[in-house]
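Removed: one protein chain of the complex. Kept in place: all other protein chains.
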Amino acid sequence: MDAHAFSDELKRHHLVPLWDVNATLLPKQPKSRMVPYLWRWDAMLPLLKHSGEVVPLSRGAERRVLGFVNPGFPERFGATHTLWGAYQYLLPREVAPAHRHSPGAIRFIVEGNGAFTTVEGDKLIMSRGDLVLTPPWTWHDHGNESDEPMIWFDGLDLPLVNEMEATFYEAFPKDAQPIARPVGDSERRYGLGQLRPTWQRSVGSFSPLLNYKWAATEQALRRLATVDASPHDDVAMEYINPHTGGPLMPTLACFIQLVRAGVRTQAHRHTGSAVYLVFEGRGSSVIDGERFDWRRGDVFVVPSWTWHEHASGDGSEAILFSVHDTPVLQALGLYREQPYTEHGGHQPVERVFSS
Amino acid sequence: MDAHAFSDELKRHHLVPLWDVNATLLPKQPKSRMVPYLWRWDAMLPLLKHSGEVVPLSRGAERRVLGFVNPGFPERFGATHTLWGAYQYLLPREVAPAHRHSPGAIRFIVEGNGAFTTVEGDKLIMSRGDLVLTPPWTWHDHGNESDEPMIWFDGLDLPLVNEMEATFYEAFPKDAQPIARPVGDSERRYGLGQLRPTWQRSVGSFSPLLNYKWAATEQALRRLATVDASPHDDVAMEYINPHTGGPLMPTLACFIQLVRAGVRTQAHRHTGSAVYLVFEGRGSSVIDGERFDWRRGDVFVVPSWTWHEHASGDGSEAILFSVHDTPVLQALGLYREQPYTEHGGHQPVERVFSS
Amino acid sequence: MDAHAFSDELKRHHLVPLWDVNATLLPKQPKSRMVPYLWRWDAMLPLLKHSGEVVPLSRGAERRVLGFVNPGFPERFGATHTLWGAYQYLLPREVAPAHRHSPGAIRFIVEGNGAFTTVEGDKLIMSRGDLVLTPPWTWHDHGNESDEPMIWFDGLDLPLVNEMEATFYEAFPKDAQPIARPVGDSERRYGLGQLRPTWQRSVGSFSPLLNYKWAATEQALRRLATVDASPHDDVAMEYINPHTGGPLMPTLACFIQLVRAGVRTQAHRHTGSAVYLVFEGRGSSVIDGERFDWRRGDVFVVPSWTWHEHASGDGSEAILFSVHDTPVLQALGLYREQPYTEHGGHQPVERVFSS
Partner (left out) sequence: MDAHAFSDELKRHHLVPLWDVNATLLPKQPKSRMVPYLWRWDAMLPLLKHSGEVVPLSRGAERRVLGFVNPGFPERFGATHTLWGAYQYLLPREVAPAHRHSPGAIRFIVEGNGAFTTVEGDKLIMSRGDLVLTPPWTWHDHGNESDEPMIWFDGLDLPLVNEMEATFYEAFPKDAQPIARPVGDSERRYGLGQLRPTWQRSVGSFSPLLNYKWAATEQALRRLATVDASPHDDVAMEYINPHTGGPLMPTLACFIQLVRAGVRTQAHRHTGSAVYLVFEGRGSSVIDGERFDWRRGDVFVVPSWTWHEHASGDGSEAILFSVHDTPVLQALGLYREQPYTEHGGHQPVERVFSS
């Protein structure tokens, strides 16, 4: 049997010789299939508005959502290999009908006030800057009782759960589920994380607090800013499950991050990917040597094991919200981190992003 | 060898025949050596003031503290078998010198504003209703920078730690330790439990938040009151370590409890003991059939496995602060609880406490 | 802007409208890209032997390994979407040179006695039925000091770790690492899981025991067979980390399973996939209605969310070894299981596998 025949014979038996694919399967370090990328608010807003005109919500189109598709690997339908990111648009009086799914979701409100998400009978009022959770396999529907369109950022672990072949979906029999509890029930029970009802400790895998209101988030950020900061993220806080100290969900962590005026962070890289949303201000990030200039409403992604650093611009502070798959890497023992040590921790800018 | 001689022989060899002490060592249920008891604010305040006149603080008398001694078992020097409770009195300009010990302590401020406790270089400002922690083996000193005397409640696991033969003590070389951080550092980092610095997760055995300010505590209590309550404790919250969801220390849990106007809770009993402080209002508790009428500043104790229930009085609400040894019972697998089911959950009052 | 133009505009901006891909991204239940499949020992053995003749081990070809490639999704280079399975062949006197990688591996010995694997200086002797671990990022090399070729089964989380973009690889400077400890050090310390050195508790994420010898495994299996069995797996045991009770690695669980003579298990399905190796005996499995007849040395796979059941054949018992990705699903909150309740728990056989 010559080499060619041997190779054919292996293929016929659905076997692969490791020595042929060794370098591909075991690279010295990860090379993401994803690319750093930025989506501009100015480009997306007209498209969202147009979709509001042409796409009515229905059981066939349950959500009016534009998902960010990473150009490096568009078949995955994700902003990164594990994370779905999107903008959702809900018109006054509309209802996005109730359903549930095994992927978990977070919503971060960007425009408008007065819409709501109902999660398992708990009606959560959504205002700019609020972070709302719809944990895995919980019934949820959205409604807009205000007179203005609402826009929020959706973050899901959908690409990961699909990849893990573990996605389940179910539609609720009616468009809106009944409101079974006082409005904002979870906030009233758990809204100050340092105290909890003596008779209630959530032992589930996700946070019992379903709405992290902006006022408290900002207060926490401002207080921390007076005492400490990270060299890589400046004043950055993780939203936590106060009954465990861990991330909001086993697959997702959320950060809020104040880059103070004049600050440029030092670069580092780590396994795991992230989607960033510019909540306030403007500035820039350098990702693997490419500079991305961003302003309010823009969204950008940092793929796994890429160098990245952030800077506020125009002499003002900036606030970034972000979603990370870090808990997955940590749970599986795959988290690894490395600081960038050359050039005082700052990458040389080799390219400037333009779309 | 007759029975008498045998018994002598056993004693001589430091042996005890189990059949002689079986019933004592293995009772059907616990019978606490402690008794329910109440200390009156009106009786204690003059004594505290007098001690302020006659006892100067010094290295020989590091704290001006009057400890509650349970009349059932005074040798233990505890309010219960595991818990030390006391009132501490600090005059304007005084300093209670720095030391550390393996027993952990909490302070709940009853009178005054503007004193401070420094814990490992973090200066904590103390105002009425604040809960301040001095965790095990942390350097701490107290000072009063205001013009009025301060009074606070001290809760410690001292009787337990002594009983476990694990007490260590050390004096700091100077009266006051240096202030090494911005004032209120822990509040600024961890003061809203649902967020934490991304780079910092306390993995120690006690809460990283050292000062639970009254404003937030009250807000949490008022919010919870709008949605839920416990049949045995009414609107009760546990102060938690938001990085674990667990108690403040492995040996101590603290509760704040709103007994709404007109509420009388149902009785239950459990292993573990508690010291209660009346923070606001008046009311009464029935403990093993004895009624204790209480008002602001009074302190009372509930021994292990005694029936107890609480009621607010005069048509107004009351607020109770309490310290519990429950975490010990739970960690050792010894926690057990039983509701009182007769008479609609209320004990017949057989005696009324008077001291 | 008509529908076509809108669609083009979205694509140009790397956005996807969720309403177009909803059904694909959120299926009612998982549909694995993988297919059930079986690889025959009789077909593989000649190919392994041939590879022994034509492929010398070297730094370019560090392992003589034939990997099972699932025909349903061959681009993934895995037996399932998360698991690499393979047969490895090592000739007398050969050394498979030392390296380390972030994916973790297990070896289950199928043919031969007297080879070894060295893991971080601990030389592990490999005999038929032994389970040997080379945990993530540990230096390991293999050698064959016997006069016969060795064949073992390799199980790795490689497809998962690659998919998570977290693969790191490093070659050791020399072919064989130094033996730094007494031979079988981990077995001597931890080989009976119910006792451990008082001064040593492994707090790492993988088992401190690196070699699970067949004699003990079989003894455990035989003992359990006298008292209990699972309806779905018959007499099945998980190899555990005795210092945590958890799986061998965060990404991998290993089972050993005795299907007693005459037993046919009831079907069930669950998220997560598995690779089975027939260690002893013969029998058959039905997977999603297709019957796979197997005998010693055969390997077959069960994809995520497929119905499966096992039966021993010929009136004799069978022993199956298997590798599972279950810990991943459980850590991420994605594990779900369902028993097959029709037809007395047995699937109708609609096809019989032939390759």
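A, B and C are the chain letters, set down in written order, and residue numbers restart from 1 in every chain.
Here, contacts are C-beta pairs under 8 Å (C-beta built on N, C-alpha and C of every residue); 3 or more make two chains touch, one makes a residue touch a chain.
Predicted model, so just to flag it, every value in this text is computed and none were measured.
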Interface partners of the hidden chain - shown chains only, full complex considered: B, C
Touch with the omitted chain, as defined above, among C:121, C:182 or C:262: C:182
Hidden partner interface residues of chain B, rising order: 1, 3, 6, 9-10, 13-19, 21-22, 25-34, 37, 39, 43-44, 47, 50-51, 54-55, 60-71, 74, 77, 81-82, 84, 86, 101-103, 136, 158, 160-170, 205-206, 249-251, 271-273, 303-305, 328-329, 331-334, 336, 355
Positions on chain C contacted by the hidden chain, ascending: 181-182, 185, 187-202, 207, 209, 212, 216-217, 219-221, 223-224, 226-228, 230, 233, 236-245, 255-256
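Please note the rule applied: only the chains that are shown with their structure count from here on.
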Chain contact graph, described as a line, ring, star, complete graph or other shape: line
Identifier of the chain whose CA centre is least distant from the whole-structure CA centre: A
Distance from the mean Cα position of chain C to that of chain B, given in whole angstrom: 53
Intercentroid distance (Cα basis), chain B paired with chain A, Å: 43
